[in-house]
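Then we have subunit A:
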Amino acid sequence: MILPVLIIMLMAGGIVAWIGARINTNVSRWISLIALLANFIITFLLWMEQEYLMDLSNSAWLAKYNLPWIPGFGISFNLALDGLSLLMLLLTFLLGMFAVLTSWKEIQYRVGFFHFNLLWVLAGITGVFLTMDLFLFYFFWEVMLIPMYFLIAIWGHENRRYAAYKFFIFTQASGLLMFLAILGLYYIHGNLTGTFTFDYFQLIGTKFSAEAERWLMLGFLAAFIVKLPVVPFHSWLPDAHSEAPTAGSVILAGLLLKTGAYGLLRFIVPLFPGAAHEIAPWAMSLGVFGILYGALLAFSQTDLKRLVAYTSVSHMGFIMLGVFAFNEWATQGVVMQMITHGISTGALFILAGSIYERIHTRDIGQMGGFWKKMPFMGTIGLVFAMASLGLPGLGNFIAEFLTLIGSWKATHKLTILAAVGLVAGTIYSLRIMQRVFYGTQENTHQLSDLSFREKLILVPLVLIIVWLGLYPQPILDTVRPSLDPIQANHSTTVVPDNLYVDIMKGDTYE
Partner candidate 1 sequence: MDQVPTEAGLILAGVLFTLGLISVLIRRNIIFMLISVEIMLNAAGLAFVVAGAKWSQADGQVMFIFILTMAAAEVSVGLALILQIYHQLKTLDSDAANKMKG
Partner candidate 2 sequence: MSKTDFLSVVPLFILTSAAILILFSIAVKRDHKVIYVITTVSLAIDFIFLVWYKATATWVIEPLFIFDGFGTFNTGLILLTALAVTMISYAYFEQREERKEEYYILLILATLGAIVLVISKHFVSLFLGLEILSVSLYSMIAYLRKRARSDEAGIKYLILAAFSSAFLLFGMALVYTAVGTMEFSKIASHLSSLEAMPVIVFAGFGLMTVGIGFKLGVVPFHMWAADVYEGAPAPVTAFIATVSKGGMMALLVRFFTAIDGYQYHGLILIFTIIAIASMFIGNFLALRQGNVKRVLAYSSIAHLGYLLVAFLAGGTLGIEAVSFYLVAYFITSTGAFGILATLSDRDRDAELLDDYRGLFWTRPWTATMFTSMLLSLAGIPLTAGFIGKFYLVAAGVREHLWLLVVMLAVNSAIGLYYYIKIIATMMEKNEVERPASNELNPSVYVVSGVTMAILTILLIWIGVHPNGMMVLIHELLALD
């Protein structure tokens, strides 16, 4: 019963915030903040009670909710929460709050409508993470887009319309392919069993012919790899991220991309185990290519937000690599990556936004020497630059390390290439430090260090990323039960490039 409340709270909050802006713009800001905080607290309490709830349901699922919606098609309003969704929701509401806070000063135009859109995006994302009905999933998948489109198109930077179109059409086109696949799955399952349903739990374990499975999997994959994004389907991302307002970038990078990763974990692997195995070498190769390609492009950018955007491309490559390694290390790594990337990239976008507020440009050619005037910002920038290069002690390291440990079991060559990505990651991360905070300030902007509000956003993010780096176990434990079905049908080794074979020549190992 609590699950629909989470969604309704945001949707209703959005409408109230819109109307509230007629009284005072701050009203809508506060309403958004409170709605998100309330959701966060609810989810947090659920997290605390996870053990109890799992005992109660005697499964990995903490809570379920089901209401028939379109019975004629076997569609129901079917929500369920497990560890994975729970963490994603925590991240959603957390970043949501920070998104509201970060736009407190930045957004002065049509504040009410802005918050309406913001909350509705988050509602869509919440829905995506909760729903266990494929039709509903697609429904929420689309619900995310429109408000996001508005966020970019109305409150974005100069080139916002182009970016918004691009974002929208890319995700829509790929989403439609997924939609076709969902329907295909629906009918195949229906014809086999006689039950026509979109229920995830029933669809799991459907038996297909190899060809059907492959095509359906590709349909799903299309949506997820565009959203993730995987090179070469990434080209919407830099535009959308860099043109969106700060809150939009935070939500895009922090949450929207994660829906792609979530989809891979939740749908591709459990629903199509055979085809997922088949595609794994390709998927992992694309992931690794993305890691390197994204890093290279990030290095060459002169627009700070675009730079950060390409780092996302690079980081999401690890997700691709990890998901298709099919073992617990890699999968745990993927989940960690989802969370830590959300936080670290979110923080970098917030920083970029703060800088933009001060100097009104995103061109790093015009930055430099900011440490002198803004040491606090510099320190925080440092922490997140380090996070994005995977420094141990910060959460991202755990993610990447686990992913690579896992992927090593699956493929050696690709893991080595991915590890090279760590070096490339260092190169671009340091470039941020170098160009923004180091050097001398050449222009005469009046720079003031972070305000209290900005600290209120960034300091918790720092604490979280450090906490995740030093004691990630609670997260790993929370996710664990959800991963069983994901790995149930899989054994690790997928790519026949076992390095040992090449180098060992009948050595003593095993």
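Here, a contact is a pair of C-beta atoms (placed from the backbone, for glycine too) under 8 Å apart; a residue touches a chain by one contact, two chains touch by 3 or more; residues count from 1.
In picking the candidates, the idea was that all candidates are chains of the complex that A comes from, given by their letters.
The shown structure was predicted, so the numbers you read here are calculated from the model rather than taken from an experiment.
Chain contacts in this complex place subunit A in touch with candidate 2, from the set 1 or 2. Residue ranges of subunit A in contact with candidate 2, taken from their complex: 69-73, 109-110, 135, 138-140, 142-143, 145-146, 149-150, 153-154, 161, 164-165, 168-169, 172-173, 176-177, 179-180, 183-184, 186-187.
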